[in-house]
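The structure under discussion appears below in the form of structure tokens.
Here the complex is missing one protein chain, while the rest keep their positions.
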Amino acid sequence: MNSTNLETILEGRRSQPHQLIEVLQDVQDVYGYIPKDVMGIVAKELGVPLMEVFRVAKFYKAFTLKPRGKNVITICTGTACHVRGSQLLIDQVQGQLRLKPGDTTKDGLFTVECVNCVGACALGPVVVQNGSYSNHMTPGKLRRAIDKVQGKKKEESPHA
Amino acid sequence: MPNIKQAGDLETLRQKIQKAHKKFPKTITICGGTGCQASKAGEVIEKIREVILKQGFGKDVYIRSTGCHGFCEQGPIMVFEPGNILYCHVTTEDIQEIVDKTIRHGEVIERLLYTDPVSGKKNVKEKDIPFYLAQDRQLLNYNRLVDPGNINDYIAIGGYMALAKTLGSIKPAAVIDEINASGLRGRGGGGFPTGRKWTECREEPIDEKYVICNADEGDPGAYMDRCLLEGNPHLVIEGLLIGAWAVGARRGYIYVRKEYPLAVKHAKFAIEQARKYGLLGENIFGSGFSFDLEVARGGGAFVCGESTALMASVEGKVGEPRPKDIHTVKEGLWNKPTVLNNVETWANVPSIMLNGASWFAVKGTPGSKGTKIFALTGQVKNTGLVEVAMGTTLNNIVFDIGGGSKNGKAIKAVQTGGPSGGCLPTSLFQLPVDFDSLSTAGSMMGSGGMVVMDEGTCMVDVAKYFLNFLQDESCGKCVPCRLGVERMLEIITDITEGRGTAEQISLLEDLAETVGETSLCGLGKTAPNPVLSTLRYFQEEYLAHINEKHCPAGVCKALIQYAIAAEKCNGCGSCKRACPHGAITGQKKQVHIIDLEGCQKCGICIGECKPGAIMVN
Partner (left out) sequence: MIEEVTLTIDDVLVKAVKGISVLDAAVKSGICIPHLCHVPFLSDIGACRLCIVENVNNGKAKITTSCTLRVQEGMVIRANSEKVLKLRKNIAELLVAHAPNSRAIQDIAVRCGLKEVRYPFHNANCVLCGRCVRYCSEMWQGNAIGFVGRGKDRHVEYPFGKRPDTCKKCNSCVLYCPMSVTPCGEVMKTGEEHLCGKCDSQMAMAEKIPGACVWCETGKSFQCARYA
């Protein structure tokens, strides 16, 4: 299945080095991260040195080289969110999930990321959970949101 | 599918669309921008469509889901015509009542009206709301009339008429004359005269040229470009078309941050629609002029807002700036002459061509013409996008439009221009805001972020925040930016953690000069601004940290301590539950205690404590 996906992404873009970022964006969207072997294929197909593919993948924040957790919690740390206490939200997840922004929990349930601005500044602090935006976030609300997901996991686990 | 081959076709189409719109006696406009979607506008829109159809109003009511209105704090927002009734904070539970009362009988639902936080009065009509009244929404006003997914809406309000006029009767050189005469300056930050940029590019004797729209908007705290591109993409496309005609470009790019998924989607869709209508592609309006556009997605790098880094990124490379001894208007994208302008700049172009340079130049100050959109955020009552004529004072923006302080603490500064800008104190709030006045005051227009700060904000911490941001976002290529910012942060961290010395202030100033003068690109050259401006206007806060080891705002963790006031604590245990670090202990109905070793000083407990027993010392 993976190779068909990659085939679709590369279609019409082969031997066009300038498509590198666009291709990696699509890879990130489809796979959830940029697998190492995919980078090798992309390098060959677009005609870009592997070094350059690696550099691009490491330079832009949009790309992650490790698989991410089931739930991606993105905390906006833009100026407007910062003055309204986004640091408290980071403290909250750090305390609750015992991880640093950018990391994934051992059970693969959560990845926590920070983003410099999602452009919903009037509603800060903003947290994006799996692509859905929540405004006026408080540590309490965030704690309950995380509890909710963890609670579900407990219910599901007997069937797993 | 209409195929527009000449200016007459556009006019016919426009009349046809307007006629079709008139068939609906009622219109509901719902904001579906990113901000309102965060307030669940998507569900509201779905629900109202469903109820309207079910109740048999399908033929009477036209529902328009628009882009951002800029009044995000109040979202989701709904406006009803006729009557101009505005409802805010609408939820799916309100929909049935809205259809029964407002749609069926024209009845106003008090509960959903907007309450002015300053006067406490309710406003029925959208146009009477003080937040809007004090503004001059030349560009933003279109957003509430246009469904960004429907090119017909844009054509109905006169869209692409400026292009038709330009291609039909204005020579490229005359277009540039008009832009020059209007006094339009780049809205992205630096304020470079747009006409001069276009002239230099046009003069290059090379066939292959490019125009680019910079929608990277990495400036945290600003979102006017998102709002314009997301809410009215065709306006930006029309601007780009006119610019391309003027400088002789046949291809263009819109470079959008990936963090703005809705803007990416709308821009892509609008380009497809414009192609289908014959407004992009070969021989547009039968003029012989051909032009096509593509969307390039940014990968989350602030430095890509810098022109050479942005162009490297469009070329699929790492977004590292290169020295600009040769300007991008001569050697830009793929080393070809390129005009790069910001979203708001392009959005201003169509109306200048349609109404003339003098119409545009009526507003503003001698050096800065027209209007400017600001993102007013932070500790004010009304947050959102604010469009005012250049030269409006900070007082007007923060107090008249913003409604003043949000939670009773005194406002002490406004941060403009993001990481490249600075913090201005209230003593400068009478300053008329334009490109030149802001840079004289040690700040910058930037793309137009305005973050209001009150007594609860520590200015040294603000400087530290921006340095952290810049250290993360610098590409790291040149020494002054990479090592200089790192050292500035090292010094500021010393100060916020109580290790600061008086000599460090002069070292900071000396270092700031070096970074500003010698860095390779604009990011580094403006990186010291947040430090310099806070040093200039809030030096007493630095000195309090250094001399008294005291953070006046109670923000810097190393200089504060949390404690529970025994006489106020009711032993409810909320703080204990809330503390993510397990640093609070206490029995039910007994006074709780904070363990100073375990306390990370995050302050989460303060928000949870109802009796207000937690103190910061």
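Here are a few things to note about the model shown:
Per-chain residue numbering starts at 1, and chain names A and B are given in the order in which the chains are listed.
The rule is short, and it goes like this: a contact is a pair of C-beta atoms (placed from the backbone, for glycine too) under 8 Å apart; a residue touches a chain by one contact, two chains touch by 3 or more.
Treat the numbers as computed from the prediction; the structure is a model and nothing was measured.
Hidden chain, full complex: it touches shown chains A, B. Checked against the full complex, the one of B:E259, B:E473, B:E541 or B:E608 touching the unshown chain is B:E473. For the options B:L520, B:A544 or B:I614, the residue in contact with the chain missing from this view is B:L520. Although one chain is not shown, part of chain B still touches it, namely residues 301, 303, 318, 322-323, 325, 471-480, 482-484, 486-487, 490, 507, 510-511, 513-514, 517-520.
Interface residues of chain A with the unshown chain, by the touch rule above, are 36, 49-55, 58-59.
FYI, only the chains that are shown with their structure count from here on.
Work out the mean CA point of chain A and of chain B, and you get 23 Å between them. Contact residues on chain A toward chain B in their complex (touch as defined above): 17-22, 24-25, 48, 52, 55-56, 59-63, 77-85, 87-88, 91-96, 115-124, 126, 131, 133-135, 138-140, 143.
Chain contact summary for the complex, chain B toward chain A: residues 34-35, 37-39, 72-73, 75, 217-223, 226-227, 258-261, 296-302, 313-319, 375-379, 383-385, 415, 418, 449, 451, 453, 457, 462, 465-466, 469, 472-473, 475, 578-582, 600, 602-604, 607-608.
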